[in-house]
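Left out: one protein chain. Kept in place: all the others.
Our next item is subunit A:
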Amino acid sequence: MTGENWLMRAAISAAGYEQGKAVLRDVAIEVKPGERVGLLGPNGAGKSTVMKGLLGQLPYWVADVEWRGTSGAKSEAPGGAMNRRLAYIPEQPILYERFTLWEHLQLAAAVCGISEERLAERARGLLARFRLERVKDDYPIKFSKGMQQKTMLVAAFLLEPSVYLVDEPFIGLDPAAVMELLEALDEERARGAGVLLTTHVLDSAERLCDRFVLVHEGGAAASGTVADIRAAAGMPDGTPLFDCFHRLTRAAAAEGP
């Protein structure tokens, strides 16, 4: 871990879906203010496991997780659900059948201590940005996948947290919505928030992220800036992240477990 200017830092010793059975080991992640950190890896590498662990949804979780302003002691079952400190944008939208879009936002605001005035003010801009104003009194469960995802984005941005956990942000969104998402994330970064995002789209990740953590077969294969990743992969300057990723994962596979 480097420096003291961080928003979230996690040293994950072991994590898994059954007590004592680790599917992820020795992964360290740090998110600094205004930074976008890419959590990359092939299918089944453990990216979503990291996200779930940070959200406190894993039954087996041995990690030191610290947030700015708080100092979490070593914990096996952290309570890390969404609040003013952390917002999660899942790959698959999570919605409640009996709430309208506006009621989803109302619940998020009420649970996270946001006043109704602030909710109205903040939500107005977000709904306009993601073009959801017309449907704010409709059931989002009846929306298309993309619009459902936008609902999740609005609920997350509403909280103005320190750190955003964004799981596969480019899936299900149209190009205009992706641009809106990136712009909104940039504004949040300007406010000082950090972003931890997982993605398979390596070209976009290379363009968007400041640093990377490459997860492979339940462990960290490499981490750092693009230059660090290139060095770890033994690739020359200018090599795309895609090739480095390929080299590193193939090397790890050749070494075996």
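Quick notes on this structure:
In this section, a residue touches a chain if its C-beta (ideal position, glycine included) is under 8 Å from a C-beta of that chain, and two chains touch if they have at least 3 such contacts; residues count from 1.
The rule is simple: contacts and distances are computed from a predicted model.
Going by its UniProt record, the hidden chain of the complex is named "ABC transporter permease" among "Pyruvate dehydrogenase E1 component subunit alpha", "Phosphoribosylformylglycinamidine synthase subunit PurQ", "Copper-containing nitrite reductase" or "ABC transporter permease".
From the options A:S13, A:T100 or A:S204, the residue with contact to the unseen chain in the full assembly is A:T100. Residues 79-83, 88, 94-100, 102-104, 106-113, 116, 137-139, 141-142 are the ones on subunit A that touch the missing chain.
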